[in-house]
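Worksheet for the structure shown next.
The complex is shown incomplete by one protein chain, all other protein chains being positioned as in the whole.
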Amino acid sequence: MMKKLLFLLTLIIIISKVAYGQSVHDLGTDSAHFQIPDIPGYYTLKCDFHMHTVFSDGVVWPHIRVDEAIGEGLDAISITDHVEYHRKEVEDNHMVPYEIAKKHAEDKDLILILGGEISASRDHFNALFLKNTDEPALRDTLPAKRIAAANKQEAFVFWNHPGWTAKYKDGNCPRNEEFIELMKAGQIKGIEVCNGDGYWEGAHDLVQEFDLTLIGNSDIHGVSAYQYQPDKHRTITLVFAREKTVEGVREALLNHRTAIYQGDHLIGPEDLLKPLFFESLDIETEYREGTSLARMTITNNSDFDFMCENKSLFKFYNGIHFFTIKAHAKTTIIVKTLEQLSGFSLDLLVHNVLVAPGKSMELAITVEDL
Amino acid sequence: MMKKLLFLLTLIIIISKVAYGQSVHDLGTDSAHFQIPDIPGYYTLKCDFHMHTVFSDGVVWPHIRVDEAIGEGLDAISITDHVEYHRKEVEDNHMVPYEIAKKHAEDKDLILILGGEISASRDHFNALFLKNTDEPALRDTLPAKRIAAANKQEAFVFWNHPGWTAKYKDGNCPRNEEFIELMKAGQIKGIEVCNGDGYWEGAHDLVQEFDLTLIGNSDIHGVSAYQYQPDKHRTITLVFAREKTVEGVREALLNHRTAIYQGDHLIGPEDLLKPLFFESLDIETEYREGTSLARMTITNNSDFDFMCENKSLFKFYNGIHFFTIKAHAKTTIIVKTLEQLSGFSLDLLVHNVLVAPGKSMELAITVEDL
Amino acid sequence: MMKKLLFLLTLIIIISKVAYGQSVHDLGTDSAHFQIPDIPGYYTLKCDFHMHTVFSDGVVWPHIRVDEAIGEGLDAISITDHVEYHRKEVEDNHMVPYEIAKKHAEDKDLILILGGEISASRDHFNALFLKNTDEPALRDTLPAKRIAAANKQEAFVFWNHPGWTAKYKDGNCPRNEEFIELMKAGQIKGIEVCNGDGYWEGAHDLVQEFDLTLIGNSDIHGVSAYQYQPDKHRTITLVFAREKTVEGVREALLNHRTAIYQGDHLIGPEDLLKPLFFESLDIETEYREGTSLARMTITNNSDFDFMCENKSLFKFYNGIHFFTIKAHAKTTIIVKTLEQLSGFSLDLLVHNVLVAPGKSMELAITVEDL
Partner (left out) sequence: MMKKLLFLLTLIIIISKVAYGQSVHDLGTDSAHFQIPDIPGYYTLKCDFHMHTVFSDGVVWPHIRVDEAIGEGLDAISITDHVEYHRKEVEDNHMVPYEIAKKHAEDKDLILILGGEISASRDHFNALFLKNTDEPALRDTLPAKRIAAANKQEAFVFWNHPGWTAKYKDGNCPRNEEFIELMKAGQIKGIEVCNGDGYWEGAHDLVQEFDLTLIGNSDIHGVSAYQYQPDKHRTITLVFAREKTVEGVREALLNHRTAIYQGDHLIGPEDLLKPLFFESLDIETEYREGTSLARMTITNNSDFDFMCENKSLFKFYNGIHFFTIKAHAKTTIIVKTLEQLSGFSLDLLVHNVLVAPGKSMELAITVEDL
């Protein structure tokens, strides 16, 4: 009789006269896969565009990258071994990791994108949708030339970990004029606003200023299970695509339809994250019998915790203006509407969803036909 | 992304050439209720016929006994406060706890049996199906007279905790000649072979010798949640009844169709526990491709762990003759049948199912049409 | 080898070049008792001043209230059965529950306060430190007379669940002029700002306006284990006392040194909750090697989650201004101080600590000698 005590809870509470504030009930989840809804008009593809294998400085065979991606519920990955580096014990052919992974993924449901990391000493870039990762021009000593070579292959180039503390001691993304020119010229189309656990506000500024595609990746070199604690996840790019294909990913990247899921946080444009918020939730509201207390029950079927602040005129019955809409749980809040209304609007600031540098998402939950 | 690591396990195991021994996969369970199957011809009712409230030396109102029973998934209970004792602060009317409980259980799915504990100084008895627990003759100083008074009310009388160490220092059930006469005379029809965590082999002997009904109860005085650790359960009587009614319970008790579920163990007659074993399990067997290794997958949907020893000629592939069929899990064993057979029989000794004093249940799992 | 995967995490991460944002590591806790630190000059006593037994409309014997309090780590309780009501099956003497509990708690570490609930039809009050709960004047039909009778016994009287929705349909605490007069006269000295899961902002306003003692209680009638889900706790009053005695509690109540711990929230005056915040935490800060990123590691040994918003000029490295200092965990945040400083101040808004109606606690974590 497992979990006995948990169920004794269903015992009738003999005399119940108190009102309820916020309460949360865990819904459980049957899967370890990322659970993130699609939004109207687009599939939400879970993507990681930056990872390594033994064919550069990683420690796993390409098989593992494929298996991990499927095990974690990713839709698309790119194995991006350094094109200018290989371990002396493995073959010097930068097409090999892709070919091995391709064969291993053959009958599996995973989009595999040919890519590579084209690194100068200090500044690294990833090129996706390359045609030949072994092309020598990708290993030119000048960053601009490498980037040009990648663009010649019609690749999508983005700047990696632009405030990498190993290189930039203040942890800030520099305003590199050379790269800004390349952004303007469309040679650099994206930027890792997040890489692993790092976030660079300066990179986020560049996204806004030069209309770049924002990208977040794991940059994993080791084994995912050993790198991330249980209940943690790798940093990924959410790509809002019209179709689940390589072309679908490319079209979405070119049109900046991406967001980042890092730690507890979402980072991306409001017009994508607002629908993602609402698609994650199922909201039901009703007045408590004969009172002006509106009980709002929010069922969250996504992996996201939404950390919300009440910015409405209407206060909550528990006196606190802050609440979390927990992932895979049912959260109940009670709104004091002062009198019974046929509808009302609840203005929220969602602290952990960043729609611009330093700016959290604001939105309103509209309740009608009460 | 909860339980991420758990699910990474589904990653394909790249090269798999080893054979498998016993393996166990947890199925989980959605309920804290007792999960015990019916057997052909009978409902398996989960019953507790010994418990107290504030109306004798317990510490809860009768409501709690009802709520706990429902919360734990019991089918029938009897509140058996001592008929000769009441706390000075509560009413001296032994019908009251039943009446309060009855009202509280009115629209609930629980069989409530009027009963009482009729205790002499050293030896206690419970009487079920009484008509009036407040009848003074039930408080006679002589045990035999009390028992007679209960029988006059057509009650079912059983001897409680017959080797209670507070009274019997060797922890053995005494062969009390007076009580044996009453057993022979049908005045004592049952005996608590188990009470709480106690078991009395001498009582079990008496069951066999005088064809008594074996009974196991909690004798709870406090709160169930505080008395039992999580994942533990109160000791109960399994009553194999033709119908889920007071009469159904009585008919089964009179016909000795009971077993006891105490800790990890089942105690009772083979003709009831063998069907209970097979109804708890779903067994599928097939040969591993091209080998003479028969893989038997046993799905156990009950609360019972069955601790089994292989007594067959056929050995297990993992070399061990012992295995546990875990509750709410899928257990796989591999039987070496030496050549492919169309059927075979697996002889088992189920150590934790006691069908007579000192005797575990033996049975055979028969596999056909392989 | 339990928890194997958890520990594989200690495997060296082969190549680590990314920076870290907020991270949280669970510290575990060895006890289910409330874990709440003392503050300089005072013991922080965990108290519940409102609960019932079978001697009014509760369903447990007084023993259970004592055992539960000890099991949950409370320091002081008052059993406050209704003085004007008793079940017909139990003795009509309102001193009895206290006497039973007193005897049961005799050699236990629990402060037991004689108290009672003196209820008019709609408005209920609790009186603590009564001398005789059976005094008939406490059952007068007029609230003011009851309250006067309690004050005559030098009791500490507080208003219970003042916006109880069974009586006040808008869920608001009314501005009852009669009671306000009694507050001014010192006849009502406290108010339940919280009762169970209810919070009344109007009551909180009255605390501020008339310098009342704020109180939060469970008002439990049933069994604690059945009433609260695992990982939930009853609503309690934190009493900041000079000594762990009945007198110590009284002195603190008379001097308004209380706060409420309800759900995830703390409610009370800033001068008590600020020290409680800092006593709960152990904060260490150091610059990451050669960078201007200050890594602040906050060890939280208390039961409280603190939900914090960064209000400083200095931003966090992960770009998010919101973080939770989780109970019994180690939380790491990284502050971008732009250049290496010998000290700095981190201004926070702690959303779930309410220091006045609608007002969360603001404070600064000061870092020195870096």
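We call the chains A, B and C, going by the order they appear; numbering starts again at 1 in every chain.
Here, contacts are C-beta pairs under 8 Å (C-beta built on N, C-alpha and C of every residue); 3 or more make two chains touch, one makes a residue touch a chain.
All values derive from a computational prediction rather than experimental measurement.
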Check each of A:V60, A:I220 or A:I320 against the chain that is not shown and name the one that touches it. A:V60
Per the whole complex, from A:I111, A:C173, A:L206 or A:V223 the residue touching the absent chain is A:V223
Considering the whole complex, which of B:D134, B:E251, B:E270 or B:E309 touches the chain not shown? B:E309
Need a quick check: the contact residues on subunit B for the chain that isn't drawn. 5-6, 8-9, 11, 13-15, 17-23, 57-59, 161, 163-166, 169-172, 195-201, 204, 219, 221-223, 225-227, 229-230, 262-265, 267, 288, 290-293, 307, 309, 315, 317-322, 324, 336, 338-339, 351-352, 354, 357-358, 360
By the contact definition given up top, give the residues of subunit A that touch the hidden chain. 5, 54-55, 58-61, 63-64, 67, 71, 88-91, 93, 96, 100, 222-223, 225-226
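The criterion applied here is as follows: only the chains that are shown with their structure count from here on.
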Subunit B on subunit C, rotation in degrees - Cα superposition, rounded to nearest 5: 180
Subunit A and subunit C have mean C-alpha positions lying a whole-number Å distance apart equal to 37
Separation of mean Cα positions, subunit B and subunit A [Å, integer]: 52
Counting only residues that touch at least 2 other chains, which ones in subunit B make the list? 5, 63, 67, 71, 225
